[in-house]
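The other protein chains are all here in position, but one chain of the complex has been omitted.
In this document, chain identifiers A and B correspond to the written order of the chains, with residue numbering beginning at 1 in each.
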Amino acid sequence: MAERFKVIGTRPVRHDGADKVTGRAIYGGDLQLAGMVHGKIVRSPHAHARIKRIDISAAEKLSGVLAVVTAADLPDLRDKVADLGEGSVNLAHLGANVLAHQKVLYKGHAVAAVAAVNSHVAEEAAKLIRVEYEPLPAVTWVLDAMKPDAPLLHDDVYTEDMAGGRAGEGTSNVSKYLLFEEGDIEKAFASADVVVEREFKTASVHQGYIEPHVSTALWNHDGHLTIWTATQGAFTARQQTAELLQIPVSQVTVVPCEIGGGFGGKIPVYLEPVAALLSRKCRRPVKMVMTRAEVFEGTGPTPGSFVRVRLGAKKDGRMVAGQAWLAYDAGAYPGGMIGPGCMCVFSCYDLPNYKVEGYDVVLNKPKTAAYRAPGATQAAFAAEQVVDELAERLGIDPIDLRLKNAAREGTKRVGWPAYPKIGLIETLEAAQRHPHYRAPIAGPNRGRGVATGFWFNIGLKSSASASVNPDGTVTLIEGSTDIGGTRTSVAMQLAETLGIAAEDVRPQVGDTDSVGYTDVTGGSRVTFATGLAAYQVGLDIRRQMAERAATLWDCKADEVTFDGGTFRRNGESIGFKQLAAKANELGGPVVGRASVDPAGPTNGFGLSIADVEVDPDTGKTTILRYTVFQDAGKAIHPSYVEGQMQGGTVQGIGWALNEEYFYDGEGRMRNASYLDYRMPTALDLPMIDTVIIEVPNPAHPFGVRGVGETPIVAPPAAVANAIYHATGVRMCELPMSPPKVWAALSKTQR
Amino acid sequence: MAIVHIPTQLRSLTGGAEHVESPGGNLKQVIAALDSAYPGMAERLLRDGSLSPSLAVSIDGAFTNRGMLAKVGPQSEIHFLPAIGGG
Partner (left out) sequence: MPRKSHLQTTINGQPVEFLCENRQSLLEVLRDELRLTGTKEGCNNGNCGACTVLMNGVPVNSCLVLGVEAEGAEITTIEGIADEAHLHPIQQCFLEDAALQCGICTPGFIVTAKALLDRNPSPTEQQIRFELANNLCRCTGYDKIVRAVQHAAERLQEAAN
């Protein structure tokens, strides 16, 4: 495609840049309102217990305390289900997760909350709330939770299949059993020349955003509830909060503050309804900020998992059959990521015969939440290592093996219709040509690994509106909370459509009162879907401006053409800026609007090449060199596409090498701090090189596919494959932390 | 007649058939016709008359946003899938 864009593909400074580098940007914790008070939550010390009694009397009497709430202050939510745009939610479960009802199901489960004049008094008051528990046995490993004699978390959870049918007898910790099957795998495996089967385990990990959850609520005397919060979606936060409080959405306004990271973890509500309940009692704005320990213990890590993968191929490399068995944590309440896990495990391959089984399992850990391509990374850690082993046994280059079996347009996939035009093959070829892949890797204990990754990338709804200012600039209001710079990539698409500079669009993220309904920032959808809305806003503005030009030239609007920022008719022409200056006298102010709901998925494929060195004395793995490849469709702002690729990769590296929830014998997390939950620092990494591939998405005017999530999927497998090639030892458990690698190396030396 | 791909876990209702043809100009009609031919199908796919919240539906490769009123063409391909989101 010939480069014909003026703005798209350039690298302007982001519009919110000055505020962000000077500390002026207002994040949730920076908000200060007159009369504001502070809330604190009381949390369960037990992994599993019945709540016998909650005594709030001493707390209420403490000087400086204004309100105390428990689950008794929430309405009855039994049998209520809400559709939150990304899937359905059982409101009784969401409500009980926000404030425990009858039982606590994980250490850190919220039980009560108090509002006081400052956070220190609130902490003191929280200590005075007496909760009587009857501790119960706890279970924190997914396979243990599936056993018939496992402690049962719920007396109303039954095993269901994909379509609401029963898939088991009686109550269970297994809330879902999925099965996808095509062809005849046993016959196909029997015909294979090589079959590889392995089992893998992964631990719970957290999204790790540096900003803790924070919400401020004011339930005013007029009955209106305003919430300022760190959220990935003001509209979903509004809907969840309204549903949990059983009040109409028209009574709730959610103002999204600048947000310090989300990655999926700031989609569910935790503090918003609690702050609202406290504010209803004391009629003051109530601000609640989580501590770091609360973030780890009281929000939504991604599932830990057990995955078994079997792949069979002919000696020429053609894969004939695949089988996967996946069990994923749901956390304390049903509804985890097993569906995407099942559908992603073989998503890079054309498999004529497959059988994929998946289990969603409740256990005494926090309710899982989405974490960047939720469920895909655990599946890829397994499948991509089996593919690597297959390549070795067949004597075929790992990228060649993938090319031979690569999914492409028309390939059917597990549970899904055939792929449209996708960029996996282009991505594989780019990697194979790249100097990194051909660079020698010399030295003992050094090795190279590759792995591919996939995420669906969704569409969903976005709204935007924009006003043309007399100086030819355009003020844009859109509804996608900005966690990575998307207000700029969206503004650039509007600028491109109008033929003006990116700097001449002023983007803002609106609250639920000032912009049309917009689904979450997540699912790799904003540059795609909100960008599409901005493009349509641009078309709407062009139509109206053409009418203004028609008035100026005394002709019909359809005689006016537009190209590259200039309106023309019959030899006459006028630029966007000049016409904007006259718009008011030629028919009035120009305001464009659009609301879109494009169909997903846009299908993002990526690949990692990782070079590592393993220290045999300590088991420590050092990343020597790393290159990330990804098909972005079209990179609107290449710096921010590179940033997504690098950031997701480093999260994946942390997941691979160090991060895990460490549980003791009583089911309690023991490392709920950044000291012991060890995320990568600048010193742990080299530069992360990026290669953006562009196979345009036909369903978007500029070819955009989502980019945000795919980068996290491949790294744990790529690093594991590299460790194997460095040491001869295949690590089948995450994290591949030094003690584990050292132990595995020591075993082979005996 | 649209071609409906039957998820593995619903094939017990269709006697094992993996794809079936079904008449109908929109999803509601297609599901009603499916239910006539294979009793019990509607109960599994729907909740309170709408598509079950744990399911998504793709018509000709794209997720639809029109729910039960989504148009179905004479040769459309319909898939029912677990709902997915993102993070």
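One rule holds in what follows: a contact is a pair of C-beta atoms (placed from the backbone, for glycine too) under 8 Å apart; a residue touches a chain by one contact, two chains touch by 3 or more.
Quantities reported herein were computed from a predicted structural model and do not represent experimental measurements.
Note that the absent chain touches A when the full complex is taken as a whole.
Screening A:Ile26, A:Ala58, A:Ala190 or A:Ala439 against the full complex identifies A:Ile26 as the residue touching the chain left out. When the whole complex is considered, the residue among A:Leu218, A:Ile259, A:Leu311 or A:Leu579 that touches the unshown chain is A:Ile259.
Interface note: of A:Ala58, A:Ile210 or A:Ala743, the residue touching the hidden chain in the full complex is A:Ile210.
Touching the missing chain, out of A:Arg14, A:Arg238 or A:Arg548, is residue A:Arg14. The omitted chain makes contact with just one of the residues A:Asn584, A:Thr618, A:Ser673 or A:Ser746: A:Ser673. Contact residues of chain A toward the unshown chain are 11, 13-14, 16-18, 20-27, 29-30, 32, 64, 120, 207-212, 258-263, 289, 291-292, 483-485, 637, 639-640, 642-644, 646-651, 673-675, 679-683, 685, 687-688.
Here is the rule we use: only the chains that are shown with their structure count from here on.
Rounded to whole angstrom units, the spacing between the C-alpha centres of chain A and chain B is 28. Chain B makes touch with chain A in their complex at residues 5, 7-10, 18, 43-45, 47, 52-55, 58, 60-65, 77, 79-87. Taken in their complex, chain A has these residues touching chain B: 81, 83, 85-88, 161-165, 167, 178-182, 207, 262-265, 267, 339-340, 342-343, 369-374, 415-418, 420, 455-459, 461, 520, 522-525, 597, 599-601, 699, 709.
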